[in-house]
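Quick one: this structure, given as structure tokens, is what I'll be asking you about.
Missing here is one protein chain; the remaining ones are kept as they sit in the complex.
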Amino acid sequence: MKASVYRKEHFNAAHRLHNPDLSDSENQRVFGKCNHPNYHGHNYELIVKITGDIDPVTGYVIDLKTLSELVKRKVTDDFDHKNLNLDVEEFKTVIPTAENMAWVIYNRLRPSLDSKLDLKIQLYETERNFVEYPA
Amino acid sequence: MKASVYRKEHFNAAHRLHNPDLSDSENQRVFGKCNHPNYHGHNYELIVKITGDIDPVTGYVIDLKTLSELVKRKVTDDFDHKNLNLDVEEFKTVIPTAENMAWVIYNRLRPSLDSKLDLKIQLYETERNFVEYPA
Amino acid sequence: MKASVYRKEHFNAAHRLHNPDLSDSENQRVFGKCNHPNYHGHNYELIVKITGDIDPVTGYVIDLKTLSELVKRKVTDDFDHKNLNLDVEEFKTVIPTAENMAWVIYNRLRPSLDSKLDLKIQLYETERNFVEYPA
Amino acid sequence: MKASVYRKEHFNAAHRLHNPDLSDSENQRVFGKCNHPNYHGHNYELIVKITGDIDPVTGYVIDLKTLSELVKRKVTDDFDHKNLNLDVEEFKTVIPTAENMAWVIYNRLRPSLDSKLDLKIQLYETERNFVEYPA
Amino acid sequence: MKASVYRKEHFNAAHRLHNPDLSDSENQRVFGKCNHPNYHGHNYELIVKITGDIDPVTGYVIDLKTLSELVKRKVTDDFDHKNLNLDVEEFKTVIPTAENMAWVIYNRLRPSLDSKLDLKIQLYETERNFVEYPA
Partner (left out) sequence: MKASVYRKEHFNAAHRLHNPDLSDSENQRVFGKCNHPNYHGHNYELIVKITGDIDPVTGYVIDLKTLSELVKRKVTDDFDHKNLNLDVEEFKTVIPTAENMAWVIYNRLRPSLDSKLDLKIQLYETERNFVEYPA
């Protein structure tokens, strides 16, 4: 009786896409207006998907209140109303694209979850651009 | 030429999460405000996913009007504007968590579908909490 | 420089539409499946609209964090994960239709707001049925 | 480090479901009101999903601006504000059901994408009816 | 105790914007791709707003089930899965812009509603283009 449960959270943050190993014109060509030096921002919608057995005592794969608090403690408390590039440790060396952000969020949550549970991250940067990690 | 088709339906119902094998304080600890004895309720969004070959005559995996009527007959006629715990047979012995509800809905629909078709149930309890069965 | 600001909150509740002054068959005729005796429920979306001058010091009509906390204290703490008919004082004598709920919510919030601010309540019972008070 | 990225586009089109190999009454039985001879129409939402490795230089699986322009050039420029049956080459011989449309869109995009990238098409005909190809 | 109630319905239709009193090039200039001769189409979302006193017996301004059936009988049965220009009487002489459609819908509903009730029509042609009549 394996099921998946999803919990949707959100945070608002500023970011900039910039690779310091590339020249300014290469950065402009690759990242376009997302390379704007003064930052821009998004309302991110984060969906955390957990797959596992339904517990016969609770009827839950995982308590979504517990999951929500974990996401808050490990991710959104650090990301919300922040500048990802300047304020979040990982993005000092990792470009905060949606793909990399999903990977960072996965790595922040994975150690706190039972190894029998599978984890997948969906991240909406806008209503029209979103990502999933792992594929 | 295998494709998946999805049909979204909805129903409004009251429910309560309570395990009679647990003490009141254990129920309160596990289910929190979802254990409230007088019930609360939700607008459930139910998405039924069917996977199979595209029929070259109709261009359909399955006629979504037929699927919609099946879901109505087997599920939403029984669940809509009802109290899940008191009015729906299965939930007299199964706790109506979203996970268990998806499993019950799957079991109600599976026997009426061609065995060559795969079935998956997605159920949104709220915009922020949703589940999928089977995983 | 008058503007309106809106804050959207939500709560999940069970309710039943029933007028004790009407016969059972009249209740059934008027309220249909909403009269079901065991209750059903909804995910209510509540939008509180405040109209007033933009404060030149803050750039706010009203701080939406303050408004959100007020709505929580006066309304959603009492309504969320509850049975409106059994658990909320006003609905012991008032039928919890969306119209009456908007009126009750208005009366709970109005005394706590500066008299220079106008107040309007929008309440979504479902995505397809919603109301506004006052008109 | 495989991830999936999604880009959502839209187009508005007229269509009619009709199989010239079937009689009029068979068409009516199979396709119902979708068989109406004067056409009807939809706001289609098209989601293109690409799965591949995250490029360590850009942090992208694929640049979503590039993908958006590809979808525009190969699909939506031809489909938007058109009559699918009369104006789009493929649908002169293929019934424009959502399933077949997803298959046509897949075939239009696949040759322009790196063979290391996986491609999946999701197409919403309405908010309640949608499909995915390949399954 | 005046309140407003809203009921949201939907229909899918083909249409074309074309004024026979204008030349082809003027029609092209004014209506652009909406002038395409083979029609295109939309998923229309129709919101009917009724304002009036809350009835103390029912707690309703108007029963939304009754309103929904009225809208079905007077509007959507005629518009849904149709070609507005060819199949709907009024649009043989009136261009089916969203503005004119809202006016036509208003005139179809107004005679069936109690004169003490106010009526307003909102019509979404797409998520990004919508209208309201009367203003």
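Per-chain numbering from 1; labels A, B, C, D and E assigned in written order.
Just so it is clear, a residue touches a chain if its C-beta (ideal position, glycine included) is under 8 Å from a C-beta of that chain, and two chains touch if they have at least 3 such contacts.
From a predicted model like this one, the values you see are computed outputs, not experimental measurements.
Taking every chain of the complex into account, the absent chain touches A, C, E.
From the set A:40, A:73, A:92 or A:110, the residue in touch with the chain omitted from the display is A:40, counting the whole complex.
As for the chain not pictured, it touches subunit C at residues 1-9, 51-52, 54, 57-61, 63-65, 118.
Mapped onto subunit A, the interface with the missing chain covers residues 10, 12-15, 33-34, 36, 38-43, 80-83, 86-87, 126-127.
Residue-level contact of subunit E with the missing chain is found at 17, 19, 21-22, 30-32, 94-100, 102-103, 127-135.
Here is the rule we go by: only the chains that are shown with their structure count from here on.
Residue numbers of subunit C whose C-beta contacts span two or more other chains: 127.
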